[in-house]
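Excluded from the complex is one protein chain; the other protein chains are retained at their positions.
So, chain A:
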Amino acid sequence: MTSSRLPFAAASLAALTTVAAAEPTLYPLTLENCGETLTFEKAPASTVAVGQAATEVLYSLGLADSVAGTSVWFNEILPEFRDINDRVERLADNDPSFESVVAKKPELVSVQFLWHVGPDGIVATRTQFHDVGIPTYVLPADCEKKDNTVGVDGTRSELFSTEAIHQGVRELARIFDIRDRGEQLVASLTERERKAVAAASALKLEDVSAVFWFSSAEMDIDPYVAGSKGAPAYMMDKLGIANVVESDEEWPVVGWETIARANPTLIVVARMDRRRFPADDHERKLEFLRTDPVTSQMDAVKNNRIVVMDAHAMDATIRTVAGIEVLSKALEDFGLAKK
């Protein structure tokens, strides 16, 4: 892997920050990843991505030419990677089969969610991949301080932090021997986050609370909202907002009664391409909030303090920082600064 093959991302990132040149990776490289010890004799020549977040990290690191296949898509690729992505084979929209991954003879499988390759892996278990000599790397955002055996989407033992995302970027960069680019990407993500947090703390917020509404199985039914330890909780924590939801699960179901009584200052609704449920459409969410006899009485709805945020920014991905930016901007626009 040489940097001359991948000129596109580094230039813009380098303009933002200057990072001291990092050491090249020393092989064999050994690292702990989600409960497994991985050893790399050399940088993998190719990888298959299982999970859109893994794909986007690889693209952000300029590794598109190494990606032999992608799978598990939730929504459109980030616009800046559209052309690159068109050249990469999509093995499956949803979960790829074990054989379709192996057939690509990748030297690494990069995974977003542990449930794809964990002990009950839908694709296969990590052991199955390791048995055919293919190492698997799971993004730490899905396993660091998180118990995937509890709750439907897993349960975090500690508040999520973008550190876990940065760790994934750094480790992939080490595996592929492009540590400079990894550091640049982390520096740019950190700087964006720092700016958004600084802007919010300048507002000196007091008693601001929020709820993140992801979707609902039926329009009127109890909604899926962000729990107290996932990426949305981290955003709120960083920006000085209280989450009205107390569950530790990633996306617990909480009744409108509880949410309406908590009466948060603002409501964040997810915008997504998915159209599985009527409530996936953020316009339908807004309509519900404004017409339901109870939610229409909430302060956030009456004062039109509703933020529309990309659903993928609400997951623990490199897009999380965009969510922090959107929320920080909304706090300012809503005039919540202490006078």
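Heads up, the rule we're going with is that contacts are C-beta pairs under 8 Å (C-beta built on N, C-alpha and C of every residue); 3 or more make two chains touch, one makes a residue touch a chain; residues count from 1.
As a working rule, contacts and distances are computed from a predicted model.
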Worksheet entry | Listed names "Carbon-monoxide dehydrogenase large subunit", "NADH-quinone oxidoreductase subunit D", "Na(+)/H(+) antiporter subunit A" or "FecCD family ABC transporter permease", matching UniProt entry of the absent chain | "FecCD family ABC transporter permease"
Discussion item. Can you say which of A:Phe40, A:Trp213, A:Trp256 or A:Phe334 touches the chain missing from this structure?
Written reply: A:Trp256
Discussion item. So one chain is hidden, and I want to know which residue out of A:Leu185, A:Val245 or A:Leu289 touches that hidden chain in the complete assembly.
Written reply: A:Val245
Worksheet item: In the whole complex, what residues of chain A lie against the chain that is missing from view?
Response: 52, 72-74, 93-95, 152-153, 215, 217-222, 224, 245-247, 252-258, 260-261, 263, 274-278, 281, 292-294, 297-298
